[in-house]
Structures are given as structure tokens and as C-alpha cells.
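Can you keep this structure in mind? I'll have questions shortly.
Of the protein chains in this complex, one is absent; all others appear in place.
A and B are the chain letters, set down in written order, and residue numbers restart from 1 in every chain.
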Amino acid sequence: MRKNKILSLAFLMLLLVSTALYGCNSDNASDDNGDAKEENGDSGEPKTLIFGRGGDSVSLDPITVTDGESYKVTKNIFDTLVNFGEQDTEIHPGLAKEWTPAEDGLTYNFVLEEGVKFHDGTDFNAEAVVANFERWAGGDADQFPYYGSMFGGFGDEEGHVIESVTAVGDFEVEFKLKRPQAPFLKNIAMSSFGIASPTAFEEMGDKFGDSPVGTGPFKFVEWKRNDTITIEKFEDYWVDGEPKLDTVVFRSLPDNSARLNALLSGEIDLADGITPADSATVEGDDNLQLFERPSMNVGYLGLTTTREPFDDPKVRQAMNYAIDKQAIVDAFFEGRGDVAKNPIPPAISGYNDDIEAYPYDPEKAKELLAEAGLEDGFEMELYAMPVPRPYMPDGEKVAEAIQKNLADIGVTAEIVSYEWATYLEKAANGEADAFLLGWTGDNGDADNFIYVLLDQDNIGSNNYTYYENQELHDILIEAQTEVDEDVRNELYAKAQEIIHEDAPWVPLAHSTPLLAGGKNVVNFKAHPTGSDKLASVDLE
Amino acid sequence: MANIAETKQVKEEKVAGPWKEAWRGFRKSKVAVVGMGIVIFFILLAIFGPLFTPQGINDQNLSDRLMPPSSQYWMGTDDFGRDIFSRVVYGARISLVIGFLAVVGSAVAGSILGILAGYYGRWVDTIISRIFDIMLAFPSILLAIAVVSVLGPSLRNALIAIAIINIPNFGRLIRSKVLSIKEDEYIMAAKAIGMKDKRILFSHILPNSMAPVVVQGTLAIATAIIEAAALGFLGLGARAPAPEWGKMLADSSAYLTNAPWTMIFPGVAIMLTVLGFNLMGDGLRDALDPKMKS
Partner (left out) sequence: MLHYVGKRLLQLIPVLLGMTFIVFLIIRAIPGDPAQVILGQQASAEAIKALRTTLGLDEPWYIQYFEYLKGLVTGDLGESLRTRTPVMDEIWPYLAATIELSVFAILIAVIIGVNAGIISAWFQNSWFDYAAMVIALIGVSMPIFWLGLMNQWIFSIELGILPTTGRENVRDPVDTVTNFYLLDTIITGQFHQIPTVLKHLVLPGTALATIPMAIIARMTRSSMLEVMRSDYVRTARAKGMKMTWVVYKHALKNAIIPVLTVIGLQMGLLLGGAILTETIFAWPGIGRYIYEAIGFRDYPVIQSGILVVAFIFVMINLVVDLLYSFIDPRIKYD
């Protein structure tokens, strides 16, 4: 009898627990999904967009950081003098409504928008622009890394391109340069150079990055580290009718599958970094849509030209013939990308489309190896990226496919990997035989690809292959100060020919990074630089 | 003299007798036998399995990507079109070798340190015990991650990391065992008649401390297999294209919703192997050292 009593008691408990859980569950549906949809559907209710992404921001003071996750947020808090196009890197008016460059390319005169306010209520004017540039030019490479690398240095330094920034009127600013800089306008359009409220950054000093104040469509609300950053509509935004959303929450979800799961269950509205593998899942779901970020990147296999046998251009060309790039793009980019033949993506001005890509031809590769005296093949280490990057969603898998291709021509490749930091360092030290890597353009200029990645000046930094060519170097330096677009493009066309012949890389792909969002997200346009302005995005 | 003869007899019994008796005890426990069955199954699989798998573990077949289980691919295929069944079978070899070697490594290192600490006592004991305390105060997986970060991610380094984090468990066990045996009459007697330290250690103390080490070792293999899989899952263990189970899970996590078989089978394989070692370890403990029920 007693036994039964206890048993039934236990049973009752179980029932209770399960009902309680069930109760919770049914709540949940309305709580996390239903509510949200109701909210969004009703125009009277505030509209909140949750943007799931791979990591947290470092700081919200855009000039102090170099990571994309920070810019994703600051792009919406700050405006720049000039803007990139919606989905390209053409220059459009921003806080400056018009500008006139001097004939010699040494002076730029900007006329600013009037009636623009910072989030703290102070006025945006010429003085504010000057104050920002003075702050940046007075810093150093540690404080403001991008200022130094885009404008050649700080203060009185020799390489510093900007000689002076002066207010010539309440809403007119004049920039004087020491020498012409071809991508000057593209540089100041970068998210790093968002104009901040001088009152705020003077007052807060180092803490400015925790509570940023700009003129952008959204103002900063709250930052829960490693979790969420919340920004809300700036009522006095100077562009009429924008922003459409009331609140945007950036949520860090580092695990790719966790992020996709959160999207599928409606916990987030927009997900960054959708892997090509997941695109099928998204497309198969009626409530979701896929967004393509126009490609401004290149993923490549670098061949360290100082290491045997890659010091021989024949061997490097053989690698180019041996790797079936199309198959790799089809399988591991799921076709979301184009096979690359040049170090710059086709969308960038100066792309040389006359270059003929190395076809997939293992026989030819073997011949070249034989010519180089390596008919029996050789052994090498193949560095595979440990982390997904926008230019290569899965380095290890690409490496596995390459390993197979190389085995077919008698080359034994051992796949090695290190943590990301170590990986970059070892590659920069020239310790890798061959390594997978890539690059996303900062400002959409050819110089930002070819000079940065393949010029001898950048050996030990971003020229990981240690590739050196004097002729190429001269061309690239000339192109930096050439203001005439056509002449400049000629120079880059020539540069690409040289690189194609010397083959320090096997260019693999220009990938199309993917995002996914709910069907109710409208007007979202993914920007090639990787940070998206959400001012015109709406929820239906 | 009679006393010594007696101890000797006792000792012999302790060395030879208990193992046989333990086996009898072990056989009685159904669960333990099941556990041993699972373990033997996986060992056989690890040794002979790869000889009979239907496909090569690295045979890429991009036209057959992510196929569901079928008569051709018993457990389906992964995103390279490789046969998951073949890879899971081969993975048994990796996991067992890692588990076994890591545990042998930490058992040997731990035993040496434990014996030194327990037998010599005083400052040797203080230093070694403090080091164990320090290591145990670390969250073990973090320590393993740190070690792998120093050495670079690879299967071998994951093995070393796992061996290191398990040293204090064995060390403490042996130390306490040595401490209790040291006080036993026969050791006192051996000391009294002037037996050398080394001889006492190797012919008396070590053999008598082995039972708990075997038990702990069996259970530790189970943990080590999970730890290796966890490191593999975090991308800090096996390198591509090795079919290590944890790595297989990490590689397939993107396909969970549209190709769940890529995730289910390697996970079940880990769980079953670990279960086998746990069951066997429990059985051994009950049989060898009934007092040890932690």
C-alpha cells in the first residue's frame, strides 16, 4: 500500500513538473516569437530590430578600433563627411553636401550640411570637423591606427599627407594636402572617420568609446559586454524620414549554428555571417530571406616566395594549374562567389579583365614541376585558417580540397593550423610554405589591395608571401599619387599582369558574404565594406 | 623472523590472490560485463574496423554530399561526400589511442610524483602536494586549452594537454595509498631490517597501490575521450582530415538542421565508448577495491 502511495506521489510530481514546463513552453512561443511579430506588424508599436553577429565590439569610438564588429555599430551612431554608395564604394555626399578638389589635387573645399545636431544637442559645424581632425592628427599609431595607415602618419611626420584642416566659414572646411592622394575621398568615407561631438570626446576622454556621441541616425543606449549593444532612434536626425526603426540591438552570437538557430526560432531578425552551407536552410524557410553582401574581398593561397620550392615561379604557376578553383567555389562557397584570377575583385576600379586565368590542368602542372626538376613531387605544409572569415567561410575545408588536388600532381601537403593570432604571426614571419588567407577592402581602392598585399614595402606586414618586384613597386608608388583615373587604371592593369606572371598567389575566390533575415525586414542593403547603415531599414 | 615470514605470505596473497578474486567479483556484475563488452567491441573496431570499411575515410565525392543514411552509406555522407560510417569506425582508433596514451602518461607521471610525495614526505611532499593543489584549482578544460595554445593545436598536443591535467588525480590517489601502506606492519618490518628505499618502493608499495590506479585509469580513459572530443570540437585537437569524433561534430554543426545524421552518429559513438569505460571502471572498482566507493 505504502509503496503505491509513494509511487503515485512520484508520478504526481512528475506530472506537475512536466505541466509546469509545458506551461512555460507555451508562454514562450508568444513571448519570444509572437510578441515580436505583433510588435512589428503594428505601426503604432515601437519597431525593434535584433541583429545577430559573430562577436562583440571592441570600442564604440570608431577611430580607435580596426575591427569590423565595432564599425557595424558605429556606422549607425556616426556620420562621415562623405558616404559610400548604398552597395558600392562610389563617393556620395554625407555631412558635406558638396566639395571641390583643386586642379593639382592638393586642396579640397567641403561645404557642410546646416542644422545638423549631435546626439548631445550640440551643433555640428566646421569647427567640429576641425576639432575631430585635430584630435586624430595629434594622436599616434597606437591610439588611432587607421588614421596613420590611411593618411601616412600624424602631426609633423614626414609621411603625413594632411597638412592642415581649417574652418573657412561656419559651414565650410578646407583641407590642404602635402601631396596628391588618389583615394583621399574614399579614405574619409571610411567608418573610422566618423565625426564625433567635440564636447563629448573632450569631456569623456578615454571613456568616449563606452558612450559615443555622433550625428548618426541612432544614439547609443546600453552595452552589455559580450551580449548586446542597444541603440535607439535619434529623433533630430538630419535626414528626413530616417531612421525608420525605433531600436536596434546588436547581439553577439559567436557560434555560427547558434546564430542560425536563433534566426530560425525568431529570436533575431537579421543574422550576419551565414555560412554558404546554411544558405539552403534559409532559402527553404518561407519566413526568411537571404541577403548577399557585394564582394569586395579576395581569398587566396599564398606561396611564400622565399621558401623552397616556391622560390621558383614555375612551381608557383604549377600550383595555379593544379588547383580546381571552380570545384572549391562550388562546394565550399556553395557557388556564392566568383573564381578569382586577380588580387582585386572585379567591382574595383582598375580591375584587369584581360588577364587569362590559369585553367585547372593537372597535366600542365606536372609538366611545370618536371621543368623545375620536381617530377617526383615534394612535401609541403599547408596552413589552413582556423577561423571563418568573410573572404573564406571555411579555411580548413578549402585546405582539404586543395590537399586532394595537390596529391593528384604528386605533391604531399600536410594541413597545419594555429590559432588565428599565431597563424597571422607565423605567416608574417614567412614560416609557412603555403597558406590560406584573404583580404576585405577598407575603402574600395585598388591600392588598398595590391600595394598593401603584394608590395615589397609591406613584407613582414601584410605581404605574407615575401614577394618582391621592383618594377611592380615603381608602378604602385606612381599610382598612389596619380589623380587621373584612366592613367591610374592603366598602371594597375600593368601591375596585375606582372603579378599574374610571377604568381605569388593562387587567387581562389571573391566570395559573397551572406546574411539572412526575416521576411519582414525591408530595405536592408548589405554594404561591401562589411558595416551596414540601418537608417532606411524597416520592419513590416 | 617468524613475523617477516608471515608478512611475506600476506603480501603474496595480496599480489596474486586479489586479482583472481577481483575477476570473480567483476564477472558477477552484469553491468560491468556489458561495459567490458562495449569496450572490447570498440577495441576490435579500432583494430580491425578500418580494414573492412566500405569506403576510404578520405574519399571525397563532392557529387554525393550530405546524403542521408542508405544501403550504400550506412550513416550517410558528410559535406565532402565522405562515408560517415567509415569515418566513425576509424575515429574509434583515434579516440581509444588518445584516451589510452593520455591516461598512461598521466598515470605514470602521477604515480611517480605521488610516490615521491607519499614516501619521502616533508618538503618533497609539501612541494608536490601544493603543485597538485594549484593544478586542481584550475578549471581543467581551461588548463588544457592554455596548454594546447602554447604547443599549437594538434592531436598530439591535445593528448599531452589531457595527460597533464589528469596528473594530480593520479598523484593524489597514489600519495594517499602510499601513506597508508607505509604504516603497514610489513613495510615497517622491511624498513627495520634495513631494506633499501628503492626496493621497498618497487617490490612492495608500487604493486600494492596498483589496484586503485587501474580503477581510476579506466574511468579516466572515459573522461580523456570526452576531453579530446571537446578539444577537437573547439578546433584545438585533431587536424583535418582526421576523422576524430569531436572534430567531425564541429565540422558538421552547420548541417545540423538539414543533415542531422552528420551530427548524430559521431556523438553516439563518443557516448557509447565512454559509457563502456565507465561501466567497466565501476565494475572494476567494486571488484578490486570495495572500500573505494569514493
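The rule is short, and it goes like this: a contact is a pair of C-beta atoms (placed from the backbone, for glycine too) under 8 Å apart; a residue touches a chain by one contact, two chains touch by 3 or more.
Because the structure is predicted, anything quoted here is derived from the model rather than measured.
Remark: the omitted chain is touched by one listed residue; of A:Ala141, A:Val168 or A:Ile498 this is A:Ala141. Contact with the undisplayed chain is limited, among A:Ser211, A:Gln326 or A:Thr422, to A:Thr422.
Across A:Gln87, A:Asn109, A:Thr122 or A:Asn261, the residue that sits in touch with the chain not pictured is A:Asn261. In the complete complex, the hidden chain is touched by one of A:Gly138, A:Pro359, A:Gly373 or A:Gly460, namely A:Gly460.
Mapped onto subunit B, the interface with the missing chain covers residues 31, 130-131, 133-134, 137-142, 145-147, 149-150, 152, 222, 226, 229-230, 233-234, 246, 249, 253, 256-257, 260, 263-264, 267, 270-272, 274-275, 278-279, 293-294. Interface residues of subunit A facing the missing partner chain: 2-3, 6-7, 10, 13, 21, 24-29, 31-33, 35-36, 39, 48, 50, 58-59, 66-67, 140-142, 145, 148-149, 206, 209-210, 224-228, 230, 249, 251-255, 257-259, 261-262, 264-265, 267-268, 418-422, 424-426, 428, 439, 442, 460-462.
Here is the rule we go by: only the chains that are shown with their structure count from here on.
A separation of 44 Å divides the Cα centre of subunit A from that of subunit B. Listed in rising order, the residues of subunit A touching subunit B in the complex are 255-257, 260-261, 264, 275, 277-278, 280-281, 284, 327, 330-331, 384, 386, 396-397, 399-401, 403-404, 415-419, 422.
In the complex of the two chains, the subunit B residues touching subunit A come out as 58, 60, 62, 65, 79-80, 149, 152-154, 235, 239-241, 251, 253-258.
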